[in-house]
Every structure is written in C-alpha cells, then in structure tokens.
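To start, the structure itself, in structure tokens.
Every protein chain of the complex appears in place save one, which is left out.
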Amino acid sequence: MNPITTKLNVDNLIMQALQEDISSEDVTTNAIMRESRQGKAQLICKQDGILAGLEVFRRVFEILNEDTKVIFNFKDGDEVKNTDLIGTVEGDIRVLLSGERTALNFLQRMSGIATYTRSVADLLEGTGTRLLDTRKTTPNMRIFEKYAVKVGGGGNHRYNLSDGVLIKDNHIGAAGSVTKAIQMAKDYAPFVRKIEIEVENLKMMQEALDAGADIIMLDNMSPETMKQAVAMARGRAETECSGNVTKENIQNIADIGVDYVSSGALTHSAPIMDISLKNLHTI
Amino acid sequence: MNPITTKLNVDNLIMQALQEDISSEDVTTNAIMRESRQGKAQLICKQDGILAGLEVFRRVFEILNEDTKVIFNFKDGDEVKNTDLIGTVEGDIRVLLSGERTALNFLQRMSGIATYTRSVADLLEGTGTRLLDTRKTTPNMRIFEKYAVKVGGGGNHRYNLSDGVLIKDNHIGAAGSVTKAIQMAKDYAPFVRKIEIEVENLKMMQEALDAGADIIMLDNMSPETMKQAVAMARGRAETECSGNVTKENIQNIADIGVDYVSSGALTHSAPIMDISLKNLHTI
Amino acid sequence: MNPITTKLNVDNLIMQALQEDISSEDVTTNAIMRESRQGKAQLICKQDGILAGLEVFRRVFEILNEDTKVIFNFKDGDEVKNTDLIGTVEGDIRVLLSGERTALNFLQRMSGIATYTRSVADLLEGTGTRLLDTRKTTPNMRIFEKYAVKVGGGGNHRYNLSDGVLIKDNHIGAAGSVTKAIQMAKDYAPFVRKIEIEVENLKMMQEALDAGADIIMLDNMSPETMKQAVAMARGRAETECSGNVTKENIQNIADIGVDYVSSGALTHSAPIMDISLKNLHTI
Amino acid sequence: MNPITTKLNVDNLIMQALQEDISSEDVTTNAIMRESRQGKAQLICKQDGILAGLEVFRRVFEILNEDTKVIFNFKDGDEVKNTDLIGTVEGDIRVLLSGERTALNFLQRMSGIATYTRSVADLLEGTGTRLLDTRKTTPNMRIFEKYAVKVGGGGNHRYNLSDGVLIKDNHIGAAGSVTKAIQMAKDYAPFVRKIEIEVENLKMMQEALDAGADIIMLDNMSPETMKQAVAMARGRAETECSGNVTKENIQNIADIGVDYVSSGALTHSAPIMDISLKNLHTI
Amino acid sequence: MNPITTKLNVDNLIMQALQEDISSEDVTTNAIMRESRQGKAQLICKQDGILAGLEVFRRVFEILNEDTKVIFNFKDGDEVKNTDLIGTVEGDIRVLLSGERTALNFLQRMSGIATYTRSVADLLEGTGTRLLDTRKTTPNMRIFEKYAVKVGGGGNHRYNLSDGVLIKDNHIGAAGSVTKAIQMAKDYAPFVRKIEIEVENLKMMQEALDAGADIIMLDNMSPETMKQAVAMARGRAETECSGNVTKENIQNIADIGVDYVSSGALTHSAPIMDISLKNLHTI
Partner (left out) sequence: MNPITTKLNVDNLIMQALQEDISSEDVTTNAIMRESRQGKAQLICKQDGILAGLEVFRRVFEILNEDTKVIFNFKDGDEVKNTDLIGTVEGDIRVLLSGERTALNFLQRMSGIATYTRSVADLLEGTGTRLLDTRKTTPNMRIFEKYAVKVGGGGNHRYNLSDGVLIKDNHIGAAGSVTKAIQMAKDYAPFVRKIEIEVENLKMMQEALDAGADIIMLDNMSPETMKQAVAMARGRAETECSGNVTKENIQNIADIGVDYVSSGALTHSAPIMDISLKNLHTI
C-alpha cells in the first residue's frame, strides 16, 4: 500500500480499530508487564492463500510503537502455503501482545479477499472478461477491501457514489428516457467521469449506445440477449455483467464475451485466510 | 439495538460509512434528480436466515433524512424465509438511492453473522455448553458484530482488551508462574473483572484453580485431558475451549462438558445473508 | 445544494467554521442579550452578480438554531442586481448576530465565484469549447467552490487526485513512454476512470491517441500546433487546454477548437460578491 | 509561523486539505510509480509579490513524508520578483506530486493576501493610521489569512467573536443605551478585553467616551463628523473606521486621523500570487 | 448557558463524556430493560450551595433522548438549601439511568465551583477589589469551570493563551526590558487585546506604566510595596494580585486596594456540591 495513502486514509482507521480494542488500557498486559521488554514473534500461514495487507499489519505495530521492527519474507500478492513463515515482529513485547489481534484482523480479512479473488480471477484467465469488485464492502473497510481485490487480480469498479456515474432504472424513470438520463449525467458530472448505464433489453441498449454511454451494464438478460448486446456494443462501449456471479457460472458469463463481470461476493463473503502470530518470546 | 447505544456509539460509525460511500456527492442522483420526490421500496429476503441489524438499517436512512419512514414486519432475531417481505422504506427517493447500499451492507453482514451463529448454536442445544464469540471481528465493526452474535443466540466473550482479563502463556512467563500472574491481575484489574487464564496441562490447571482463577481456557489439550480438567474445575471455576471450532467437531467439544466454546468464525467467516431493496417506485 | 451532500459533507465544514468564529462564546452578544428575542433581517445585494450558496447560508443559521426561518426570493444561479432583496432571516436575534459573518463569508465567496465564472463562460457562448475549473481551490473549501463554478455555468474537472487520472510529464518519465504510462493507468485505475494525459507535441499526441487516452491536455503548444492536435483528436479523444487563461485570450483558445479550457482563476482569484445582512430589528 | 501554533492548530487543517485532495489514493501516481524514487523540484515566482506561508508549504510535504527536505532562499515577508527561485523541495517524487497542489494552494493564497496587504499598507506609510483585517475571512482559513495579513504589514483586529467585544447598534438597542451596553460588556467580558463600540453620531460618541469605551468604531459618518469624533477621542479612546475602504479612498481616511482602518478586502478579495513548482526531476 | 455556546462548544464535550461512560453499551440496563418505559426522578440538594450548570445537566439527557423533559425550580446562580427540590427529570427510564452519573458529574462540579466562588467573593463585598479565576482549570473543562466562576460572582481572567497578553519575567528577559516587551506585544497582538505585565518592584512598575501597560500584575511584593504600586497605577492602569490567595488573607489584599485578585483555587480545589437524583420511579 502506498505510504501516502496510508498516511492520509489508513492510519486513522487503524488507530480507530486499536481504540476499539483498547478503550482504556490492555488490562492484562498492564497488570503483569510493567516494564518494557523486547520480544519477537513469527507470522505464520495456517493455510494456503494470497497475501494482502502486509503494510497494514506493519502499521498497526508501528502506530503503537514506532520502534517495532516488522520484517517480511513475502510481499502483497505473493502466493503462500500452509506453515510458511511470512515474517517476524520484534519490539516491546507489550506492543506485540496489544497489537496482535487488530493486526491479524486486518491481515486475515484482506488476505482472505485476495485469496478468494485470485481463485475467481483464475477462472477468467485467457478470456477477454475481467473480474471487478462492487460497493458491497464492509462499512468503513472499503479502502482495505478494494485494495485486496486488486492484489488478488481483480479490478476495481467505482470507489463510491461520488467518483462514478451509474444510471439505474429509477434514474431513467426520473429522467424520462435513457437518452435524457445520459445527457443529464454528461451535463452534470465532472467531465472525467465515464457514464455507465444499466439496461434491460436491446432497445434500451441501442438507445444507450446512441446517447453515448461509455459503459453498459446488462441487467436481467438471457445469455442469448446478452450476446447480442455485447455484439452491438463492440467498439462503441464497454459491457458489464453483474449479479449472482458464482464460480460455477462465471465461465458461461465469460463465454458471452462481456468486458467486465462484477461480483459482490469478493468482498462480502470471502472467508478469512488463517494466519497466526506464534512463538512470541522475549529476546 | 438500544437507542442510547445507537446515539453514542453507532450513529457515528454509520455516518462514517455514508461518507465513505459519498465522499463529495452522489453524482448520478444529483445529476438527474434535482428535486425531492417521494418513493417507496421493499426490503426482501433472498435467502432463509436470521435477521440482525434492522435498527441499523433504519438509522442509515434516518441519518440522511429524518423523515424517512422505515417499517418492519419482523424484528431482530426473527427467522425469515426467501422472498419474505421484511419491510418497506418510504421517503425522498434520492435518500433511498443514496442510502441503499450502505444500509444493506450493514444489514446483510449482521444478518449473515446471526444466521451462521444460530446454525452453530443449534448444534449445542441441550448441552451444557454455550457458544461465544471472540475478538476476531472486522476492524471498526465490533459493536455490530458482537450484537449480531447475541441476536443469533451466541454469547459475548470480553468486548476488548480493556474490559476482560485473559492471561496467556507470555503473561505467565513474564509473571514467573500461574499463581503470580493471577495474583498480579487480581491486584491490578478493576475488582469487577473475572480473571481468565489459559492453561495447557493439568498441573497449570490445578495451580490456576488454587490461585482463584474465575475462568480457565483449556488450550491445546487432548479430549481426555480436557475432560479431567473440566472435572477438576467443577464448582470452582468455569471452563472455556477455543480454537478451530467447526460445525463438525463442536458436538465433541460439548461432550467434554466445557462451559463455553468460543469461535472466531462466527464473526470472521460468516457469509452475508442475501437481502435486497426492490421495487423502488415513486409514490 | 442537495440535502444529502449537505448532511454528509457540508454541515461539518459549516460547524467547523462556526467554531472558528466562536471558539468559546460570542462574548458581546452574551454580555447584553441574556434572553432570546425574535428578530428579522434582510439579505441585500450590494452589487450585481450570480447567487450561489443560498442553502449553505441557510444551514449556518439552522445549525445554530433549527427554528431559524430563512426565506429566499431567488435561487442559486439567479442573476441579481445591486439593492435586490435576496431574502430574509428570522429567529432568535442572538442567532442572527452570531451567525451573520460566517453565513456571509460562505455566500459572498461562492457567489463571487459564480459571478466570475458566468462572466468567463459567457465569452465561450456559441463556441464548442466548455469552461472547466481546476484543483486550484481554497483548502477545505473545494465542495463549495466546485459547486459555485457549476452554478456559474462552468463544468467541473476531476474533484481530486483520487477520482481522476491525469498523467503528467513526470509520470510519463517514470513509466518510460506515453504508451506505457497510459497502459499502466488503464491497468490500475478503476475502470470507470477516463484516462487523461498531458502532451507537449504532436508526436506525443499521436502516441497518446494510439494508446487509447480518453482526454488529452495540450500543454505549452503554439496555437498552430494546438489546432493540428485538435484535428488529430477529433472523434478519438477529447482535448483540453489549461494554463494562463484570461478573459482576453479565451476567445482565441475557443477558436482553436479545443473541447475544454480549464482556468484556476475561477476559484483562486474571483473577488467576492458584496452581499449584506441589513436592517436587523426585533419583531 | 510558530511551530507550536503549527502543531496545535495548523497541522490538522493541512491534513484535512490533503484528505480533501486525496480521498482514497492518488490514483495516477500509484498506477505508475510503485516504488519510491528521489526527486527534486524548484519553487519559482511567476510574479512579483510578498511571500507568506512558507512554513505551511513545507508542512504539507513533511506531513506526507517527514523526510522531505524543503529549503528556502527567502522567508515570510520578503519581497520577491518574477522568476526568483524561492526554494527547492526534495524527496520521494510521489510525495512531491501528491502534495504539490495542496502546498501551492496554501502558499499562493497566503502570499496573495500578504502582497495585497502590503500594497495597501504602503499607502498609509507615514500617517498615524494603521491598517487592520476583519472577520471577513474564508471559512476555516482564518489562522492562515490573519497570519498573512500580519506578514504583509497589516494588524489583526479581533480573531473571532470570543476574543473581542464589539458592540453594534442591535446590542445598543437591546441594552437600552450606549452607556448601559458598555457597562454590561464590562461586567460580563473577561477583564482583559478592550471594549469596542460602533457609533453613528457625535452624541453617541460622547456617551461612549464617558462610559469608558476603549475603542470606538465610526460608522456611516461624513469625513467632517469623523474628524470631530477623532478629536473628541484623543487621549481617551482609540478610533477605527471600517467599510468600503479602497486603495483610492484610503488616503482620505488617513487624513481624517483615525487610529485604525479595517478592510475586509485584504482577506476576501486579494487575488492569489502566482507561484509554481517546476522542473521536477528524479535525482 | 447560552444555547449557541452549547451547540458549538458544549454539546461535543457532553457527548465525549457520555461516550467515556458508555464505551459500548450500558450493559446492566440493556440486560434488564429491553423496552422503553417512562420514568421520573427528582433532583435534590444534599447540601446548601449555589447552583451552576443546570442547562448542562439538561443537555446530557436531551442528547441521549431529545424527548426527555427536565424541569427546574431554580436557575443558575440561585442559592439552594439542603433537601431543596431542584427539579425533575422525566423520560425513558433507561435514559435516566444511563445519563444520571454524567449529568451529576457536571452539575456537582460546576455548582461546587460556584458555591466556593461565592463564599470568597462575599469576602470582597464592599471593597473595590474584584475576584478573578485563572487558567488553573481542569483540562478540557474550562468552558464549564469559567462559566461556574461567573455564576458564583467571580470575574473571568483571560480564557486562554490566545485571547490575552500576559508578559512574564521570561518574556521580559527575552525582550531585553519591560519597555521593549510591552512595545513588542503592542506591535504584534491584535489591537483589541489589553496588555498585562507582571512586575516585581516599583522600578519595573514605573517602566510598565510609562510603556503603556493596561494591566499590571504585582508579583512577590510586600503589602507595603503593593500599596505604593497601586497608588502609582491609579488612573493609568489596572492592578492585579495573584498567588496563594486564601479566605484568610484575601481581606488584606483588598485593603491594599488592588483592582483584581485572582485565585486558582476557585477552579482547582473547590469540592463538589452534593446533589442527587432520587426517587426514580416508573410513571
């Protein structure tokens, strides 16, 4: 993760997570360890997967104590195997104990998303279809989860409602027509925005293309209709398919030839990757 | 969720999540819908499950516009079936469009946790063993996730490092002995804290009991040893078993007779429950 | 201004501005007016111009006291003349006195930007060139200033570094070539981003077009070269001209036929519009 | 700017401005520059003027990365000429690219205010009248703008409503009389506050002097009346003249002999000073 | 307390105090009272004293639930006797239970300060000396404590380091002389600030008067010297005496004739006033 992003938009979320876990003090550690003593622990994989969030893991400890040394044998995106030694954490043993859970909560979740994303993206290998995430992220975790998707080989859809235009049926209804909706969006939105619109049939598809949509989301269409829509769009707009994407059906979607397939499951239902901080000992 | 909790510790997290999703403005909606118009939508189950987080869902819309009316046909903890109409949301259609994703992101995740927790807790039905969560929650989501566990029929372990004492092997090492560690914790911690300690064998078990531990976590023991430990603890302390609890092995753990079994998977790996806001229309 | 935007991203900045002006209490008003008494004042134009920020003006008073009534005879974007009565503010006279300066500081600045933008945009009337703002906004005022530009008839360039790609010479240098830079941006950026790149000559222009840039900023080119560049881009990409745009030279830029001209002066050097709250009296 | 002020009341505003400009990440820079590389750029004047805000400029980069080296050839208050090399910035080139706009937005605005203030203050050179700012500052920019006025040779009026007493006609009306208003303010306000009151005629002037006002603002008086008022005040109170001060009429105001003249234009309508970060190159 | 002050600078501190006391939830109340039920309680004096902070007390409950009704039989500054019924609180009984401690913590402390201040101020009754507070307040409680001093009949010294000039010996040393220090302060400080300086002997006193100090703090002088200093200052500056003021010696200080005597004990050592919320019952 870029250190500027970390400074501006990640450190505060890590701090907030630490305060969630230590609302007054780590009472056990403070009861027993009154003085600083140096310790070291190993970060170990408990299952195979793709790592994501190593720098976030590091920051948790650095925020607690900037002298903590976190050394990694891998980097984000690397594939690791069960029992692999990912790295070591060395510093005031109280920092290691107080930060362990929060650091792992970030790393396990991010790596879980990267791992799951990679497994889905691999199914699209060699097709012209690219895998995207959605806005179905955990509240206040988007910056971590979208990053993890990218690490896992997926692409990012819009970050939020402010940085991408996506015209849905209610917008079209309010505007009066596909054409009018696209025109209003072009007039209003910053000119650097691509205009995406959701269409449900080939008539809307044609209208969207003629009105100059940049991206067209194919909603609720049969595979046959989608194929026709994709053909119509070729060279004029990009196409996206969303909704109920599973590992089982994703190949079929790719066969249809859409440019992008987006899946909420990447962020909302990936199980964590099991990673553990072990063998903590004084040095 | 209690309205005082909401006011003090939930509203700010909802606001933060909304700002994450709308960092400047909802550009699509603002482009097309310049004026307020009333709309209504239905909240519909897309799969069977246990609801949790309805009040959080409601607050998302109320925070955007206090005149939004959210009416529920169910309450937290209720079991719902695929296609059930959970409730309706009525208000400025722009509020419904801008708040939908954030509201669902909370509700789906919380209901997912409640649903999964219920399915695990059911396996312990009739045994003397109670299911607990852990601190393996999503960063900055603990208040939602621990609540969802309770709604699903699980119990809460300590909230964080500040409100519960749990002495681990490194603490014991630093203190010098089980007895000394327990004594230091009793001297230091607020007197309303129970003292929990992790032990690995029957010798430590005996020492912990003699030193007056309130709860003893059995770590890395064979089922046979755990049974002996449980017998030793009877009437003197409560016992907890943690680590790698699965639906498959949880019955065995209950057979051992521990008082509590805690499972990180409840919060870190429950898939979301699919719920959807449909049929949005002007009224 | 959309009420959702206001709730999420404007109210907090207004609150902050009020706290800047009242760090403990309004000592004069509190010294003399111990009790609430109702008052009313008139919001009056002191010069001709375009109004922008009326809802922000209203919110300042509503945040201090939600019972304050602010009634407007105009709306954002309206042209007003010196001495026009823009509206009235009615409520606790202490609220009117304590909020006046902050409310006017927002309204005057936003209206000043709208007024200046309109005067520049008028010069482009009938040409195919559209006026844009830049990121040269006052720190922590961007949401207000970009809104005011739009009210004045200008368009918005990217909101910030996160929601738009703009490849500059240093990026090109780091990437190795125009082609590589565009490719890297396409691979990395969320797929809803248009890719803009800055080019200095026709060779770079050609390369940018071939690599699939969406928008091309023409930097440091002679009018003649710019014309050629615009011709090359036609139908393949949009063109933008920036830097040192003045009322005097803007017509020439439009003659060249670029699609967009962006001007930092809209936000960084527009003088305020003189507006005043007068005739405050008890009622 | 004093480092303590910076730490307590400036750093947070700079951080907020950076987050405004980078709400998730600098997507262009992160797309292309994955690794740190050292770079250097020159800070160059594009017009003559007075510098203000150099330390703020420096902090922007230091906050992004504390190892950034910013070296200045000038200091705040120095007069510079077009093409002068103000200084250099050296560090991770990504920091230079991500921070450039925010750093310049501060420096240009502050230097613009200092430059304009100096040009007005120079007109008062040799008179007994001193130039002051007002509370007509940009919301959430007051600490920067009041500092810039001082750098430009102006004086500061009260910082906000909490740290200065200024009794206006509505206060007088509520109190019942000039005398009563002044008495109430003296009774209530912290005793370190000077009491300023706005008067419209010589009768009020006399009453204000007799009641012990420290400063008297002459409002809406003819030059002749003002002269009389100034004579009455001599040795008993200071006098201030405000409202519609222009470079054209300021000499006349000075001739009247008021002690202070305050001008909102210093902060609300000074155009920025054109300064640019050029020649960024890797080193 | 003025509602504007409350909105801008008090509500956030009350919220913070409530979050300090309820970091996740009021576990006892939530365990037992799942539903809202109306209740009422009486606010009763447990000792004689002067009330201060009633509006703060009210806000605590209103912030938890805006429908809570708090009715008072007294107002700030009123003298009450042991067993007096100060008022009643009516609303959701959970709100009354959760807010009680925080509301009382504010009210008891503020009333304690007002009570103690009144007892000291009474000793100065009829003298020309006025009692002042200092900056020796509890961290993050200043707005409440300075208000309570005023309610108790004391006056406020400067609010903080930003809104008052007080030149101490180290400043004089750095400036080079009393005269230079006063001149530097006059040049730099906003012109609405009075200049106060601390002097230790009559020579410094004379220099301070000649340099135009507005207030002179007499430090470490014998009563005899102080009397001389007061005589010198008459008609030219105000005098203040600080340090080790006790109820026993305050009369002597008044006899010396200083204009102001400031006492840190008002805020740092006043015991609380015992007030209690009793007879809570459902209605």
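Going by the order they are written in, the chains are A, B, C, D and E; count residues from 1 in each one.
Simple rule for what comes next: contacts are C-beta pairs under 8 Å (C-beta built on N, C-alpha and C of every residue); 3 or more make two chains touch, one makes a residue touch a chain.
Model, not experiment: these values are computed from the prediction.
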(request) Check each of A:N30, A:S242 or A:S262 against the chain that is not shown and name the one that touches it. (result) A:N30
(request) Specify the residue from the set B:A148, B:I215, B:V230 or B:L277 that touches the hidden chain. (result) B:I215
(message) Touching the hidden chain in the complete assembly: which of E:M1, E:I44, E:V70 or E:I93 does that?
(response) E:I93
(message) Tell me which of D:V89, D:I143 or D:V261 is the one touching the absent chain.
(response) D:I143
(request) Kindly note down the residues of chain D that lie in touch with the hidden chain. (result) 2-5, 7-9, 143, 159, 162
(request) Pick out the residues on chain B that sit against the missing chain. (result) 130, 132, 150, 155-159, 162-165, 188-194, 196, 214-215, 238, 260
(request) State which residues belonging to chain A touch the missing partner chain. (result) 15, 18-19, 22-26, 29-30, 36, 63-65, 92, 94-95, 98
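The rule is simple: only the chains that are shown with their structure count from here on.
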(message) Can you tell me which chain is nearest the middle of the complex, judged by mean CA position?
(response) C
(message) Based on mean C-alpha positions, I'd like to know which chain lies farthest from chain B.
(response) D
(message) Centroid of chain A to centroid of chain B, CA atoms only: how many Å?
(response) 22
(message) Centroid from C-alpha atoms only, then distance chain B to chain E, rounded to Å. What do you get?
(response) 44
(message) Need the CA-centroid distance for the pair chain B / chain D, whole Å please.
(response) 51
(message) Counting only residues that touch at least two other chains, what does the list for chain D look like?
(response) 22-26, 29-30, 98, 159, 162-165, 188-190, 193
